[in-house]
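All protein chains of the complex are present and in place, except for one that has been dropped.
Take a look at chain A:
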Amino acid sequence: MSVHWSSEILKWEYRELQATAMTVDYTGNNVLLAGRRCLAIKQINQEEDGNAVKKYPRQSKYDAAGAEWCQSYHGQKLCAIASNQRVDVYEWRDGNDLTCICSLRGHTRVVSDTHFHRQDHNLIATCSIDTFTHMWDLRDARKPVVSLCAVAGASQVQWNKVASHIVATAHDGDIKIWDYRKPSSPIHYISAHLCKIHGVDWSPHHEYQLVTSSHDGSIKYFDINNARRPENVIMTNFPVWRAIYTPFGSGLLTIGVGWGGLPRAEQAGVIGIWVGGTLTHRLVGHTDTVQTMVWRSNTSPSNYQLVTWGRDQSLRVWAMHPSLLKMCNHYLPDDENDEDNNSDVSYASTAGSTNDVSFGDKGQDMNKLPHKTSIDEEFESIREMANIEVTDMNIDTRTCQIHSERNGYVANLQVTFPRNVTEQIIPKFSWLSGTNVDSPITIKILQSINRTAYRKKKEGHRCLLHCLKTLAKSIDEIPVKNDDTDSMKSSQRSQSECENAGDSCIPFPRTCGAKWCGVSTLVVFNRPPNTRRLSLKHETGTPRSMSSLSLMPGLFNTGYSSVSPHATTTPSPTNPPGFPQLHHKHPSYSITTFYFQDRWKAQGRRAGSIRSRGSISGCSSPRVVLYAATDLFPLNRTLAEKYVINSDNPIDMCETNAKVATEEGERDLAHAWSLAALTAKALKAKVVDHLTSSEESMGWVGHPLCCNLLQSLISHYAKASNVQMAAMLACAFSIFNETSNSSSQSTISSSSYGNGTSPYSTVNQYSEISADGWTLPIVLRSNSCSEAENFYTDSTVSKSERTSSCVLEETTVHSYHCFKRVYADILHRWQLIYKKTEVMKQVSGRQQTGEVRYAGPESLSECAWCGAGRSGVRCAVCGRAALRCAVCALAVRGLACACAYCGHAGHAAHMLAWFAERDTCPTGCGCKCVMEGNSGWKGVKY
């Protein structure tokens, strides 16, 4: 599996700022860079600004250890900057004035991280290596309101993205989860890593999930309610500085640091994107370690962008490719144009509100009323819904919580309505604790809920009710759990599912198939008979996508074996050691195991890499069987070889072929040939009796079967897919190559339009046949306008006229040519090349265009006498034969040949004689024609 990469969409460099921290504000448009000397704000939505930043001097002897912009709407003007033991909170007023409103002094050692509460902009958490995590109310910043105490110094503090009271702190290799309302002790304690944890990030979709990244090179996913072992582990071979969730779907972004004794240049500045435990994408651009990466919030969902600041002093903005969003199982609205417009709208609105915050406030206040009612309506709409319990509903925070329990699955969902409700922004859905649905499935359910929400919003309807219906339906569709699945198994299952999350749109591999190849060979491959499909209790039939392969409980006993350090940390030339490409968990391992379950159990649990090989070799190796199905087709190679094609003498041809068919035991074909021979005789007789017009010679000619018979024969065989016979009969009668002229055709068609009660029986006949599906129109008619008129008025006259000339309609002739072409193709496949050529000679090309169609290379030479370019034999300018022999210097009229290299030509005989002894060009141009133009001479020697 290859790893894709992309580079940034926007880039600025600010060396002079010496910034050590970066943050992006609520609107996603303003970036704060904090250095020792100054703070700078960059508006990244305004292209025309170029490199311009607003600078605010800062006097400190310490670097800024961290900077953070408040991410709630009301607090969008606030930002916190940590330096040494202090945290300064600034307010950015009116888009140009940055003033320090308070300083938080309480830590006794360096502050390592700060984090504003996600809803309450007055609440900020700070942590320090003095082991304390303080929470401050900015309205009274003299001392912290809550202090959380631990034994080890804290490196990270993160508020939960869903639940407002939960906060996680990282202490060396451990994670503590706190409820700040109960500060005495953590509610959960996770021994996550053996080395220091650099980064913690809460899942944007789940209340109870977080990911940690550590100096030991591993990234671990935890469910805080079941934290004894990680849900999932990704091993890398570099210390991981940060690992953050993608706000969409199930992806993960990582930054490495070059500390682990590995050359920094190899991995510095590369941001890895992981989907389902596999490194699938890299963002390449930074030339040194990336210090901070932040999602631009409040840009449109389909337009996720990442802002990064690296040690190379560059600020970069990255866009996430739609394919990536899809791989992360993120729902993309189908109508992208519409969505783009929408994103522009939200851009504009957010930008407006930043530039003039006071105005924005007013606007919001004015808009509030209708929005509130819309939320009221939304909430009202779900009160009556069955199977869904609304556990909490809060119009102030614009959230409601849903509880649903079906089939043993519990789903707790929180719905948060966006602040600035425009018609098309959908609510945010996230999972709460207590949900016992596997995380990949929760992501999928979110995707379908989002899809419903988008659709309803687009139609201008309320969406909540429909979203919850989708939720209920999705839960119903989850396979019912086996009773015996213990927690170990289910967690393993979720791991493997997670791994193959990207496979959900890849169809389930075919393991059985049949293909017609050649003329009549059926190529069949399928599973050996001793395979037994693994039966899933809940499933009927074969699954549709590859992701289902991983749904089998108990198959992946070794869990993450393929992502073990042995498998992953071997750098190969193609994988720079910085971001090792994981040995992709082969879907085939799963496809084999899918059908070899018993074998699996018997062979026991082996290491992942060995087992796929072992399993298949234990059974017979896969086979392909070629079947000859010649009897199913009326095509006969022996006949093809023996048949003669001689359109000059159709009688002889038909009689000979009748004999051939008899010899081969094809009696019905022989009969058809003899009938054709009779017709041929009659046709020949026609030419004679054209002059005499004696009564008895009219026998076959005047008989309606003369032409009709042949055509019915051909159409019969074509209908029976006997192209061989149809084409051969068509070949026998070169008369069929002539078409009626187009003028008569048009006359007739117009006359048939004009008269509803036309005696033109052929028209009816035509329509009947075409209704049958095989349009083989048998329309016989005379070939001139006047005769057509006659026919129209007097049918007896036209009858004799008609039979005297056997001319077919254009479509019929065309289809006969097609039969010949198909038959020629069959002969080619049988490698009867001469026969093929004979048949192809009977296919006449389109003559109306007037010019000879010659497809292939053509030699164009210039006239030897006057120098004009020409392609024919005779020069168009001087009128003389254009080629002059290089040996005898006379004009070439017969067979000529030319050196492909120097272009000198001559009589074929002369040239051959010349080059039999010499190897240079007879003109003395110095060209070693025999060597240089060798390919050109080859043709002559044959």
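Here is the rule we go by: a contact is a pair of C-beta atoms (placed from the backbone, for glycine too) under 8 Å apart; a residue touches a chain by one contact, two chains touch by 3 or more; residues count from 1.
Simple rule for what comes next: contacts and distances are computed from a predicted model.
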{"item": "Candidate names \"Geranylgeranyl pyrophosphate synthase\", \"Mitochondrial pyruvate carrier\", \"Protein SEC13 homolog\" or \"Proteasome subunit alpha type\"; UniProt protein name, chain not shown", "value": "\"Protein SEC13 homolog\""}
{"item": "Listed residues A:394, A:407 or A:542, member touching the removed chain", "value": "A:542"}
{"item": "Candidates A:93, A:143 or A:814 - the one touching the absent chain", "value": "A:814"}
{"item": "Touching residue (missing chain; options A:40, A:826, A:883 or A:897)", "value": "A:826"}
{"item": "Positions on chain A where the hidden chain makes contact", "value": "1-2, 4, 321, 323, 326-327, 334, 502-503, 505-529, 531, 541-542, 544-545, 584, 586-588, 591-592, 595, 612-613, 616-617, 620-629, 631-633, 635, 718-719, 721, 723, 770, 773-776, 810-811, 814-815, 817-822, 825-826, 828-829, 831, 840, 843-846, 853, 855"}
